[in-house]
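Take a look at the following structure, please.
As you look at this complex, bear in mind that one protein chain is not there, while each of the others sits in place.
What follows is chain A.
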Amino acid sequence: MIQTVNLQKLFATEEVETTALNGINMDVKDGEFVAIMGPSGCGKSTLLNIIGLLDNPSEGEYNFYGTEVSKMTERQRAQLRKGSIGFVFQSFNLIDELTVYENVELPLLYLKTPADERKARVEEALNRMNIMHRRNHFPQQLSGGQQQRTAIARAVVAKPKLILADEPTGNLDSKNGEEVMKLLGELNDEGTTIIMVTHSPYDAGFAHRTVNLFDGKVVTENIRV
């Protein structure tokens, strides 16, 4: 259960003040698949970062699975985030110095999962994303699609309740994009809540509903029929 009330985010630099979010009220139920759309600069990534506990709102309330988190410190947020949220980014954000296997293993290491269980779960995730055969490769040795599949494997390996994806297909061709969307769809079918930012109406079609943002506000919501 995710609920935001009148969420505001202000970026103040020396010269200008930007209101990135201006009173967002949003509910996301367990098992939902929500797409967020809107023109560039309307605050989609900012919203996703706050939902993902990477950042604090300037004002407003944010209830994350029953916990009020809007005033938490970075350390508390990190603790809460761990194991409960998986992230997928447009630019993959794999660590170049680590192999595919090690990248996927990383969240479990930070969760202190025992070694044998860790191995089983990493292999399961790799098999599932169909990149087991590339497990000892480094990210630069992979295609974009493979990199994104690795990133998704990393996002799901700790079996989080929530997956946040910021333009996951933005850097992929349509065939690879389609594949990534199908994987996200499957994860959602198994019960994982997914919130995804996208510019593509086609991708948004995979979601249950679409939230449209404009200038930091929710303007419309479309529910898939």
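Observations on the model:
FYI, contacts are C-beta pairs under 8 Å (C-beta built on N, C-alpha and C of every residue); 3 or more make two chains touch, one makes a residue touch a chain; residues count from 1.
The rule is short, and it goes like this: contacts and distances are computed from a predicted model.
Remark: of the listed names "Acyl-CoA dehydrogenase", "tRNA modification GTPase MnmE", "ATP synthase subunit b" or "ABC transporter permease", the one matching the undisplayed chain in UniProt is "ABC transporter permease". From the options A:93, A:171, A:200 or A:222, the residue with contact to the unseen chain in the full assembly is A:93.
Residue-wise, the contact with the chain that is not shown comes from A:154, picked out of A:44, A:121, A:134 or A:154.
Residues 49, 52, 54-55, 75, 78-79, 81-83, 87, 89, 93-98, 106-107, 109-112, 154, 158 of chain A touch the missing chain (whole complex, contact as defined above).
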